[in-house]
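A single protein chain has been omitted from the complex, and every remaining protein chain is retained in its original position.
Chains here go by letter, A, B and C, matching the order in which they are written, and residues are numbered from 1 within each.
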Amino acid sequence: MQNPYIPYPVVVDKIITEVDTKDIKTFRFKFINPEDEAKYAYIPGQFGELSIYGKGESPIGIASSPTQKGYVEFTVQKAGVVTSALHEMEEGEVMGLRGPMGNSWPLEFLEGKNIVIVGGGFAFTTLRSLINYMIYGENRKRFGNITVIYGARNPGLLLYKDELIEWQKRDDLNINVTVDKGDANWKGKEGFVPAVCKEVAPSKENAVAVICGPPIMIRFTLPVFFDLGFSKENIITSLEMRMKCGIGKCGRCNVGSKYVCKDGPVFSLAELDKLTPEY
Amino acid sequence: MEKSLIKKDALAGIAKKMAGDFLVWAPVKKEDNVLFEPLQKDGEPFFAYLNSKNAPKNVFFPHTEAMMKFTRTPKGMVFSAEENKADQSVLFGVRPCDAHSFALLDKLFDQEKYKDGYYIAKRQNTTVISIACVQPPYATCFCTSVDGEPVGSEGADILLVDIGSDYLVEFVTPKGEKLAQYFGDAKADAAAETKKNEIAAKAVDAITSKIPAHEVKPILDKNFDNPFWNTIHGKCLACGTCTYFCPTCHCFDISDEVKGSDGVRIRSWDSCMFPMFTKETSGHNPRTSQKERWRQRTMHKFKYYVDNFDAIACVGCGRCVMSCPVNIDIRKVVEDISKL
Amino acid sequence: MARRKFATLKSFLNYIGVEGDRTLFTWVSASEGDRWAQVIKVATEKIKALGPAKKMIKKIG
Partner (left out) sequence: MENIETKLREEAKRLLLEKKADVIIGYEKGTLPLTATPCFITTPEEADKLVWNNLCTQNLAKFVHDLITAHKNSQKRVKPEDRKKKVVGIVARGCTTRSLIIHLQERQYERDEVCIIGVPCDGYVDGKGLKVKIGGADIVEGTIDGGQIKMKTSDGDKTVALKDVLAECCLTCRFNNPIVSDVLIGSPSPAMNPDAEYNAVKEFEAKSMEERWAYFTKEMEKCMRCNACRQTCPSCYCPTCFVEQSQPQWVGIGEDKSDTQVFQLMRMYHMVGRCVDCGSCVSVCPMGVDLRKFLKKIDKDGWEMFGNRAGSSMEDMPPLGRYDEHHDKEEFIFNP
């Protein structure tokens, strides 16, 4: 049986600098042993432990979609020991990847429904995975209307810029990209995410909102969705906690009886209400 | 399986004989402490102990343990998983409360979905021999309040009960039976069995320290925000003594260590009492003060573990009560909660 | 004051059983090139004479 603490060896295949400040990059990994790719079958919303030998591990949401074969992508902000070391890495270098871990966005629950995706800043990564999954080929038919509201502080901090342009070209997606403050070249929306949500005013009918972003954004966005009539069962979010093992053993990421790494990170607001407010 | 009888003074000899054949962990007197340590060739087990200073959980879950190794080569980093192998060994002479803790740890480390091979390998290859508590070793013992028994065999493979001049040897599991030959040919008769039952009943009565451990679960379910939580932690030093000595505490940290081109990934004990335990890279800490940490420890033992595994994560050994440098007494904490 | 720290450190290391000659302190000004060379030369000799350090050395792997 696979030892869940041991990473799969992967090679850094491609590094994409996402933002002007250069502290957020997307890393594309390829498995060194081809059979590991099948073992790493994942669902959008799950995360992996990026493992750099000698530095340690960092839990990061998976940014690519399982429909993208041959590689796995993670978008990582430079912050601690491991992520800093990761940002120093070059294409061709070897490191480790553990997982996939956590539950995932509830795809079965989402099927047949209208989906509203709200993302803020760097937390957009696993939402990107979900979007790419839902719009891939035949998958698109399994979901109703898809509305995306995505905001960043300024245009330079938007992730996946090329993809955003591609998505905007599609007629089966309602894409709303906003920035807190634009610049000379910015022709899109300006304004905070909660305000844009109010403006777009997605219908609650047969709809689920998937919200992911900084705490301050979440705090002001939730009331908008409550006003629109969304129930707590139909608002889904993803939690962040300090994690180490990723498999519910090491004991630090629990919120009440649930481990964010194993039982989460994805919870509906109704589920979160049942947990202790300690996150 | 038939039960055996051995003379009381034969015990050390049996432990030493086993130590000739495989690794034997036994209580050993080391200066002023009694610790479970591998029995050395010329070492003497110390069976005149009350209980060991530290919990014997370190046999299966050592303070520090290598998970994998890595080496820098011209072709890049190469790593190798530490093999989950463990030599056949015997843990000789644990108290029933500590044996009970292994059954509780199994629930976490040996879950269906994620198995912890490091723990499981050692657990599977180790035969646990318990020595029952005919008298409660300490006035702080409260095993009977948390589903334990002073003459209980939960978590043990062999149980020894002092019935006067002899030990009654009970082979609890097939793993225990395999070591039957070390305990001689004297078979226990019905009288010995009767004696044991009498002793077991008396031993239960002798435990006078009691806590309402089962009553607090529904109270904890509803009282996460009770002001009561402000009253425990004031004097807590935020040291890890209670958690390090606790037979059921199992939190750990993972870190990498490198020297030259060689490195190792280790896991080592961590503690929910340490402020850094939950601190995130961003600086945010969901458990901001010792209040939240104490609530976590209490909740984990008497609510969360019950929610997840239908068992209280406390065996009533009293080590945390005796070892806490500032005398925060979990018995009083639970008592106080029961009155909320 | 750095000198007081060094004085006590050397004394303490020696007390716990770490060879006193493994910790050496001196003052060298940026202009004293010759003296610097001399200090390093003698320090190296002393350390070589003691052989490899074995105390408080971590083994990995």
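By our rule, a residue touches a chain if its C-beta (ideal position, glycine included) is under 8 Å from a C-beta of that chain, and two chains touch if they have at least 3 such contacts.
Model, not experiment: these values are computed from the prediction.
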Can you pull out the displayed chains that the omitted chain is in contact with? A, B, C
Please pick, from B:Lys17, B:Lys235 or B:Lys339, the residue that touches the omitted chain in the full complex. B:Lys235
Had the left-out chain been drawn, it would touch chain C at residues 1, 3-19, 24-27, 38-39, 41-43, 55-59
Could you pull out which residues of chain A are in touch with the chain that's been left out? 80-81
When the complex is taken as a whole, what residues of chain B touch the one chain not shown? 31-34, 49-50, 53-54, 62-64, 135, 137-140, 234-235, 237-241, 244-245, 253, 255, 257, 266, 268-269, 271, 274, 276, 289, 321-323, 325-327, 329, 331-332
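Operating definition for what follows: only the chains that are shown with their structure count from here on.
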Go ahead and note the Å separation of the Cα centroids belonging to chain A and chain C. 53
Inter-chain centre distance, chain B versus chain C - centres from mean C-alpha coordinates, in Å: 45
Interface hub residues of chain B, defined as touching at least two other chains: 258, 263
Two or more other chains are touched by the chain C residues none
Listed in rising order, the residues of chain B that touch chain A in the complex are 67-68, 70, 76-77, 79, 81, 84, 108-109, 111, 113-118, 224, 250-256, 258, 263, 265, 267, 270, 272, 277-282, 286-287, 292, 296, 299-300, 303-304, 307-308
Per the touch rule, the chain A residues reaching chain B in their complex are 1, 3-7, 9, 53-57, 79-80, 83, 93-96, 240-242, 244-245, 247-257, 262, 276-279
Would you pull the chain C residues touching chain B in the complex into a rising list? 58-61
